[in-house]
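One structure coming up, written as structure tokens, with questions to follow.
In this view, the complex is presented without one of its protein chains, the others remaining in place.
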Amino acid sequence: MSDKRLGTQTIKLENPPSIVATASIVGPKEGQGPLKLYFDEIIEDELWGEKSWEKAESKLMRETLAKILSKAGKSPGEINYIIAGDLLNQCIAANFGLRESEIPFLGIFGACSTIGEAMGIGAMLIDGGFADHVVSITSSHFCSAEKQFRFPLELGSQRPPTAQWTVTGAGGVLLSKQGTGPYITHVTIGKIVDLGIKDSNNMGAAMAPAAADTILRHFKDTGLSPDSYDLILTGDLGSLGKRICAEMLEAQGYPILDHYNDCGLMIFDREKQDPHSGGSGCGCSATAFAGFVYAEMTKGSLKNVLFVPTGALLSPTSTQQGESIPCIAHAVSISTSISS
Amino acid sequence: MQKNFTKEDYRKYVEQISPKSKVLRNVVRAFIIGGLICIVGQFITNLLTALGLKKDELSSITTIIMIFLGAILTGLNIYDELGRYAGAGSIVPITGFANSIVSPAMEFKSEGYVTGVGAKMFVIAGPVIVYGVAASVVVGILYYLIK
Partner (left out) sequence: MQSTFMTYLGAFIVGGTLCAAGQVLIDKTKLTVARILVIFVTAGAVLTALGVYQKIVDIGGAGATIPLTGFGYSLARGAFRDVDQYGLLGAFTGGVKATAAGITAAIFFGYTISVAFTPKAKR
């Protein structure tokens, strides 16, 4: 077995890559939410001068990359790989948004967990000696996601209270071999978990077992405990999914509630903004991380974070065929120091 | 993890703890808005009757006006807000039928006027026409046989 592996699913990075820059751009609704001060840019309307929602989402992706590069003072030629994904069919936001980037491109799909997958792969590429600088970036857009997964925007329909609200936004990180932290120390790649939930308006309940499975695996593989972290942050479980995830872990002997939050609950004000169960989408955990978590870690108010983006791997076709929802979560362990 | 929960157990558990729709509140809203839309329809019918229209023309013209109202309110980005409040109260009336035709047509305009607007117009309302017309043929044939 490789000496970089721990337990069954976790990788311990020998030379932990550093997160040297992040950027986030969000839509107007997110820009009124509790995290508004953490975002680099808030666009004024969802089309952002483009002709379609899909083109606007591509622009989010493109402009976020530009911001990351300018913040880090890097040129595209210095980046070895860009790993990106989104929710649209064939990942067109990433493919089209990054087509002029002139950076070797790896397109991935992990639904709303994509940023975790992208950061995990990026960290492994760097630790493996295959790259010095990798950008990981994901996006989602409320309007393009509604169009693809639900109903036309102008259709007068109600959402049930368990439904979630897709975040309009893109967030990304630049990982480098050299840097002063925060560092990615461990990556736990999740398994696909499906406990048979079929209701695409209740993604939190569908995804919670996948999140709990990955977090549990992470603790067992590394020997760490919930107290090892200041913050355990799942992607977009929403209020119901967060509760289920915490209960499942507690039943396994890992009470996490003291250090636990969910990006989907942080990004919107549930009282005032009516996102129902919470935010969701690839952009939800990506912007919350690139905005809030990174800022707090560089300030030093958060030292050890377990970032666990969650994804529901469904498509409109699978839902229509009556399939249940397979889900996934990847855990990325981030620390401001690498003393251990 | 998965071993502790069978799918059946988990489904029951989720059902139990999921927040429920506020059914009573939603039903009252649907009743009031739906009823009001029908009053508008009745008002138009009465108005046309006063203008001296014949009974056959009456219902057709009322329908055309109601569909126009549903379509224009959709275009003006109002019908979706109404629907968020009223639920079935604005889905079930014929204005909702118009909404279900106009909204995808608007949404898919970015895919062009033929493959977008033309093709997607009936993604939601198409089944209504399919099943409605098919049902009318079936009951028509039965009526012919029994008569």
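List of remarks:
Labels for the chains are A and B, by order of writing; each one numbers its residues from 1.
In the analysis below, contacts are C-beta pairs under 8 Å (C-beta built on N, C-alpha and C of every residue); 3 or more make two chains touch, one makes a residue touch a chain.
Only a predicted model underlies this, so the values are computations on that prediction, with no experimental measurement involved.
For the chain left out of this panel, the touching residue among A:I92, A:L153, A:L224 or A:A295 is A:L153.
Looking at A:P28, A:P104 or A:G128, the residue that reaches the missing chain in the full complex is A:P28. Where chain A meets the missing chain, the touching residues are 27-29, 45-47, 142-143, 151-155, 157-158, 160, 168, 199, 201.
The chain not shown here touches chain B at positions 21, 23, 26-39, 41-46, 59-64, 66-68, 71-72, 74-77, 80, 86-89, 91-98, 100-103, 105-107, 109, 113, 117-118, 121, 124-125, 127-129, 131-133, 135-137, 139-144, 147.
We adopt the following convention: only the chains that are shown with their structure count from here on.
Distance from the chain A centre to the chain B centre is 37 Å, each centre being the mean of its Cα atoms.
Put simply, chain A touches chain B in their complex at residues 51-54, 147, 151-158, 160-162, 193, 195-197, 202, 205, 209, 212-213, 216, 240, 243-244, 248, 251-252, 277, 324. Those residues of chain B whose C-beta lies close enough to touch chain A in the complex are 1-2, 4-5, 7-8, 10-11, 13-14, 17-21, 26, 74-75, 77, 79-84, 86-87, 90-91, 96, 99-100, 102-104, 106-108, 110, 124.
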